[in-house]
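One protein chain is absent from this view; the other protein chains keep their places.
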Amino acid sequence: MTGALRLVENPVDRLARTLEALLVIASSPLSIEELAAASEDETERVETALGLIASRYREGRSGIVLEHVAGGYAFRAAREAAEACARLVERPVQRGLSQAALETLAVVAYLGPVSRPEIAKIRGVAADSAVAGLVERGLIAEAGRESDGGAVRYRATPLFERVFGLSGLSELPRLDDLAEGSEELRSRLEEVAGRRGA
Amino acid sequence: MTGALRLVENPVDRLARTLEALLVIASSPLSIEELAAASEDETERVETALGLIASRYREGRSGIVLEHVAGGYAFRAAREAAEACARLVERPVQRGLSQAALETLAVVAYLGPVSRPEIAKIRGVAADSAVAGLVERGLIAEAGRESDGGAVRYRATPLFERVFGLSGLSELPRLDDLAEGSEELRSRLEEVAGRRGA
Partner (left out) sequence: MSAVAVRDLDLDLDSFEGPFDLLLTLVLKDELELADVEVAGVVAAFVERLAERASPDLEACGEFLVLMAALLELKARGLFPDEDELAFDDLDPEEAAGELAERLALYRRFKAAAAWLEERLAAESDRYFRLGPAPLAPVPERPLAPQDPVALASALRQLAADPPAPSLSHLELRFPPVSLFLDRFRAVLSRRRQFVFDREVDSLSRVEQAVAFLALLELRKVGEIKLGQPAPFEPITVWSAS
């Protein structure tokens, strides 16, 4: 149609337009495989086209930004428009997550699938209301049972990855790297004990 | 930000980017007034910026198209991508039912009419989202209340029977080895749930 007006059309241009269309109607991030299946094209060409889209839809250039998140690709609003977006929509998913909810979320994200008794054992307090709240927000979801008749287990959802801007759970920092504080405390104790002994 | 790199930035360019951002996160069409309120700009300038967006996001030029519908403005997929979009939305051929949905459906089919608190008691976890999902799919439906002002009860629907290839609920596989009759089955399930300590 209007293609006839263009002297040269880049061969991936048409594919890129198809992918733009898919991304603008999708309700969650789309993987390269999903994009390839819907556009009936090869994954390599899809990757090339995504590169083209990423360069067009980026911060500062466009109000729409392509991001790699939750194992796929999705459009989001540019950060410079955050205040306008805040006036338009609420953010019920992430608003007011309590300390208990964050700790429960951390346990599920790192150890999931994991049951409520297992979460309670780690946190030292019952996890029922924190788990129910996180399910309600869609950040965690049921993932089968431990065994026949066992407790229900939970895992983090793609929405969790999306809200926290993670391309996948593997992007979470290693637990061991996070806990250096406890070593510090121990050496502080030993140091003080040493001073006393001297 | 990158505006500094541009020799000339059209004064409505920034507003246009803000409107793009608002349109890409909106879940329904936005009126000019809504766009003006969220961007804290004048309706006339918003109209000008929308003109700019419409010329960028149009058939043949982009996979994203700005559409003016009854309620206001919204992005849609370009027509040339209609087939790909159809493949995307049809493709997740219902993979069947989640464990949570299957358990809830089984409780309703065998023990119905049954209320959400009763389902939760047997499953050991809140049943709200599973029940809502099954109602939305038309597999279960409301069937009165437990008593005046009591909890709403649910039963399986004719659609449920069709999907499961049954001519009636009496054709459900028998569970004689577990209990005689639905009352005994219910008390057995509740008793096990109690022992599960959920």
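Letters are used for the chains, namely A and B, taken in the order the chains are written, and counting of residues starts over at 1 for each.
Keep in mind that, in the parts below, a contact is a pair of C-beta atoms (placed from the backbone, for glycine too) under 8 Å apart; a residue touches a chain by one contact, two chains touch by 3 or more.
This structure is a prediction, so every number in the text was calculated from the model and none was measured.
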item	value
Hidden partner interface residues of subunit A, rising order	24-27, 67, 74-77, 79, 81-82, 85-86, 89, 91, 93-94, 97, 99-100, 102-103, 105-107, 109-110, 117, 120-126, 145-151, 159, 162-165, 172-173, 175-176, 178-179, 181-182, 185, 188-189, 192-193, 195-196
Footprint left on subunit B by the chain that the document does not show	21, 24-29, 67, 69, 74-77, 82, 85-86, 89-90, 92-94, 96-97, 99, 102-103, 105-107, 109-110, 122-123, 137, 139, 163-166, 171-175, 178, 185, 188-189, 192-193, 195-197
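One rule holds in what follows: only the chains that are shown with their structure count from here on.
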item	value
Of subunit A, residues touching subunit B in the complex	1-3, 14, 16-22, 24-26, 30, 34, 37-40, 59-64, 75-78, 80-81, 84-85, 87-89, 116-117, 132, 135-136, 142-145, 149-152
